[in-house]
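The complex appears here without one of its protein chains, the remainder shown in place.
Right, subunit A next:
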């Protein structure tokens, strides 16, 4: 039996000669909640674009024994690979229930499609409960609050039965409370799935990541636990520019204070 894990080897993406992702190697196992971080332009989103088939790439990205590079987007999705986007993309004119029902349905035959939906499919009801939108099932997705849209998108991945979930900045623009709820939701659904989260929010990352990969200029700069990554001087350098390494450790250059550094990378620097 093939293990359901993501294995990226030597993956590269270039746009007209500009190399956005440069020979990246990455393995993510089920049960791992992997965060991809890195400065703007590091290639985080491009990497998941390549894995999900949106952007042509070279190299290899295998999931559950299937090569993903070169496959069409909808075929990759049928292999159990799901993703969300930086701006929540839900079908605004359709209700929450319709959104989830569509997400659940790519295996339906033409006859089922031509008929009207009767009742609520079990997996949809279950997911509505999980993402806490049961009370809003008939509301048009367009009127949902920002956080609720993000949850609906995650819910769509769940009913789609995605085993590999790639989320692009799921908590951007959320309140502290919503972030907390989202993090717990991710931990819950990540227990038996492979989850990759692209995120800029360092507090969120520290609270919920089980492992972290830092990308910089299209390459993997560091990988490990939150602690290991935070302590890595190269990571500190790309986030804050060149500093100096002294006997006491790394000292930021110029006006950057230790306090400022901590707000970015967390305490214990």
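Note that in this section a contact is a pair of C-beta atoms (placed from the backbone, for glycine too) under 8 Å apart; a residue touches a chain by one contact, two chains touch by 3 or more; residues count from 1.
In the analysis below, contacts and distances are computed from a predicted model.
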Legend entry - UniProt protein name of the chain not shown, from "Urea ABC transporter permease subunit UrtC", "Phosphoribosylformylglycinamidine synthase subunit PurS", "NADH-quinone oxidoreductase subunit C" or "CHAT domain-containing protein": "Urea ABC transporter permease subunit UrtC"
Legend entry - Residue among A:8, A:50, A:103 or A:171 touching the omitted chain: A:103
Inset, instruction - Pick out which of A:82, A:147 or A:190 touches the chain that's been left out of the picture. - result: A:82
Inset, instruction - Quickly run down the residues of subunit A that touch the omitted chain. - result: 52, 54, 72-74, 77-78, 82-83, 85, 89-94, 98-99, 101-103, 105-108, 112-117, 140, 142-143, 156, 160
